[in-house]
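All protein chains but one are shown in place.
Moving on to subunit A:
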Amino acid sequence: MARAVSTRRKIGFTVAAWVVALLIFFPILYTIITSFKSETEAIAGFSLVPSGTLESYAEVQAQSNYFKFFLNSVVIAVGSTILALLIAIPAAWSMAFSPTKRTKDILMWMLSTKMMPAVAVLVPIYLIFRDANLLDTRIGLTVMLMLINLPIVVWMLYTYFREIPGEILEAARMDGATLWGEIVHVLTPMAVPGIASTMLLNIILAWNEAFWTIRLTTTNAAPLTAFIASFSSPQGLFWAKLSAASTLAIAPILIMGWFSQRQLVRGLTFGAVK
């Protein structure tokens, strides 16, 4: 029987949920508000009502080419995601459907690489990139971000694949499907929701990655994270301009996230409730 929830409790929960959501969202909201202020207004103190000027956006665009950074972000985020999926789908397939005694250990080991602070390998990675002529290249950054996110992609796909009944794959094998046919015609279409949410999450992670993207690029391959960083300049902080740059950088991913929120929530809670 469903538990009866009193109206007062319901209202209480709703208000609490809104407060928490607003608290989390507030920094982003205030950044957006500040971006519509002039520099004088921005340093004048706390205010939720901007004058609505677009001068910060104009200046930001005049000072650096937004679209170049945007394009780099798209190429790096999408490229690293596709690359990661190409490697992770077969890997997760074999771990989910032909596990060995060591499969769990391998999964744990892969995840453990995420526990290491990135700065610990900054010097060797930098030197490898320098010697391989990969510094400030899109390809270098794409490979880097793919490697960083690969453990999470494999883990997520592994979890989705484990939900697919083994008998269906056996049926495909009986029906004459080759290993490739099995992956293309049966496994992948059945795992589309899982693959889609993994893809979305990976794009978001790659889009927001700042540590490596700022350190391994200068101009040519610099994505939007480097674009924001360039506005915290030595000439002093220009809050309105910085906010305009930040808004421009997060807008695309925020819009994408908004439209795919259903898919994302489903993906992130997949397997939690049967």
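The working rule: contacts are C-beta pairs under 8 Å (C-beta built on N, C-alpha and C of every residue); 3 or more make two chains touch, one makes a residue touch a chain; residues count from 1.
Just so it is clear, contacts and distances are computed from a predicted model.
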Task: Look at the options "Reductase C-terminal", "AtzE family amidohydrolase", "Sulfate/thiosulfate transporter subunit" or "Multiple sugar transport system ATP-binding protein" and return the one that UniProt uses as the protein name of the missing chain.
output: "Multiple sugar transport system ATP-binding protein"
- prompt: Which listed residue (A:86, A:132, A:171 or A:251) would be found touching the missing chain in the intact complex?
  reply: A:171
Message: Give me the subunit A residues in contact with the hidden chain, please.
response: 165, 167-168, 170-177, 181, 185-186, 189-190, 192
